[in-house]
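All protein chains but one are shown in place.
Let's look at chain A:
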Amino acid sequence: MTGHTLTVAKKDFADAGRSKLLWSIIGLLVGLSALGYIIVWATGEDIAAGEMLGFLAIPLGVLVPIAALIGGYMAIVGERRSGSLKLLLGLPPNRADVVFGKLLGRAAVIGLAVVLSFVVALVLSIVLFGGAPIVDLASLGALSVLYGVAFVGLAVGVSAGVASRGRAMALTVGTFMIFFAFWELLTAGVYYFAHDGFPTEYPATWYLFAQQLNPLQSFAYAASTLVEGQVFPVMFRFNLDPTFAAPADRVAGDTPFFLQEWFGALLLLVWVVVPVAIGYYRFEKADL
């Protein structure tokens, strides 16, 4: 990495910031957050501003990853296919600058989108519910940014590591589908063979740690600690696992640190570090 990383990031932010697709996704994110507030307000139910945050966290749990993956999966492979990468690498920025600059640029775009959603939520909360839980709102906002950055990391890592758009799309969509649709099937399936039966309410520790590794779950569990009420992860359920409860609540006795919600939030960073490291390694070796 050289001093050019930031220059690449800024240019990428400027370029991605002009993408209509990305703005549509950001619009959807902001729009749905706003819609949630307006619908609840319109039904006239007696809900406190603090409880509204739980309603905000659920759509964010799905939309933020989708926005981040769409916003990131073409970041490098798109330039590699079109040939603008040659223009970029012909200038002083090197391959490391491209990977980390893209990561920063796209993370900034998603960060901005999430922050915008929360600003809208803040305004609507004050206007419609007569108050705003500033601290809760800000911490859920920060967690959502981290959550978005995790998926940006995954997408940019994939984008750096493959040579075609199709492969980038297959890998990002595939990974998301594993998190979203097959995580329970996979982890509970392995559990079945390893322990001669599906997970119980108090399953083996490794199984609980596996739930921590799914960003959709660790986001929801960490969000639950920040807002009033429980935020459930939006995922396909196979009912192989009897409960939706957070890993931290499924251990008898003291909860080890690695099963606590804050550690799950920290584990979101795994999805930045590992894919980007692999992607960078492959990109550095590639014939462009």
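Following the convention adopted for this analysis, a contact is a pair of C-beta atoms (placed from the backbone, for glycine too) under 8 Å apart; a residue touches a chain by one contact, two chains touch by 3 or more; residues count from 1.
The definition used in the following text is that contacts and distances are computed from a predicted model.
Colleague: Assign the chain not included in the display its UniProt protein name, restricting the answer to "Anaerobic glycerol-3-phosphate dehydrogenase subunit C", "ABC transporter-like protein", "Pyridine nucleotide-disulfide oxidoreductase" or "Pyrrolo-quinoline quinone repeat domain-containing protein".
Modeller: Answer from the UniProt record of the missing subunit chain: "ABC transporter-like protein".
Colleague: Where the complex has a chain not shown, which of A:90, A:130 or A:253 is the residue touching it?
Modeller: Selected residue, touching the omitted chain: A:90.
Colleague: Which of these touches the unseen chain: A:7, A:139, A:200 or A:255?
Modeller: A:7
Colleague: Go through chain A and note every residue touching the omitted chain.
Modeller: 2, 4, 7, 11, 14-15, 18-19, 82-84, 86-87, 89-94, 285, 287-288
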